[in-house]
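Every protein chain but one is kept in place in this view of the complex.
Right after this comes chain A.
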Amino acid sequence: MRPIKLMGHERSLTQVKYNREGDLIFSVAKDSTASIWYSSNGERLGTLEGHKGTLWSIDVDSETKFCATGSADLSIKLWTVENGICVYTWAAPTPVRRVSFSPDNKKLLSVTDQVMGQLGTILIYAVNYDGDYSNQKAEPILTIPTRPDSSKVTVAEFSQDGKYIIAGHEKGEISKYDASTGEYIQSVQAHGIHNEEQTVSVTDIQLAPEDGSYFITSSKDKCAVLIDLESFEILKVYKADAPMNTAAITPLKDYVILGGGQEARNVTTTSENQGKFEARFYHKIFEEDIGRVKGHFGPLNTIAVHPDGSGYTSGGEDGFIRVHTFDNSYTEFYYDVERTERAIAAGTT
């Protein structure tokens, strides 16, 4: 495959996202502009300008009408995707580390950092989606502060039915909250238990593309973990040899893609050939490392998989986005057991 290199950002990428149909890619980096790209040819639709600080996160609603950006300049901005106009700005108490739309587009989740003497929180804002969208409610409708017995939230995501909020914490635990009341339901220590690593901060949460009944979390403890949403049990553990910044589940095939590499400050002391800057493909069920994709010359910060499973996009510390489209070897690969199973299934029908 030949990836498309997108070089619109001046600093390291923080998040990339596809919209529901997968025709647009949304990217944010540590420079203060977000970019929107056509995924088919890498043409840039436009840039979103107006923030004054690092952009940590971007999300697009399911109809690609709005996108929201969370920034370190203490604000969340709502933009219309069609013309790139900022229609509303929410003020946040501390830098915003993550934004995410609810599945019905009525709510916007944001994770604010635990700095400047403030407690880290998950804030839920109501989004006036269909009406006069430049007139939004400035106050959050729900605030979930860090629990006293827990550490600060680093990432959070709505479940696919919008009932729960899943949050990843700095100390490696994953917890579940009720999305309407903010009530704490349960948590699981997902990271920091598989090895001796000291930094275990959760770096990414992505839902399973099919039904969202499980999700994957990545962490600085060099692992990614698959967790069931309802029972909140750890299903699978994928072990790597470097801190992981991102993890994604692929539709179509039973793979997960992990991205990471060592800390940015150690990058210059490492040879590119050591393979720390590659996207890692693991088999979702067998937990085995089955392949790697080279290309970036810095750690991968973010990975997003095309909703139809035809490719993926990665954003690196090197400031580049690479849009990959899988070729046939990807879809044709099966384990021997999978092949036999398919043969048996084909024989009986």
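In this text, a contact is a pair of C-beta atoms (placed from the backbone, for glycine too) under 8 Å apart; a residue touches a chain by one contact, two chains touch by 3 or more; residues count from 1.
Convention: contacts and distances are computed from a predicted model.
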Just go with whichever of "Eukaryotic translation initiation factor 3 subunit G", "Urease accessory protein D", "Origin recognition complex subunit 4" or "Flap endonuclease 1" UniProt uses as the name of the absent chain.
-> "Eukaryotic translation initiation factor 3 subunit G"
Contact with the hidden chain, among A:N41, A:T181 or A:Q198, goes to A:N41
Which of A:I4, A:I122, A:L142 or A:L300 contacts the chain that the document leaves out = A:I4
Interface with the unshown chain - residue positions in chain A = 1-8, 21, 23-24, 33, 37-38, 41-49, 63-64, 82-84, 281, 288-295, 322, 324, 326-327, 329-330, 333, 335
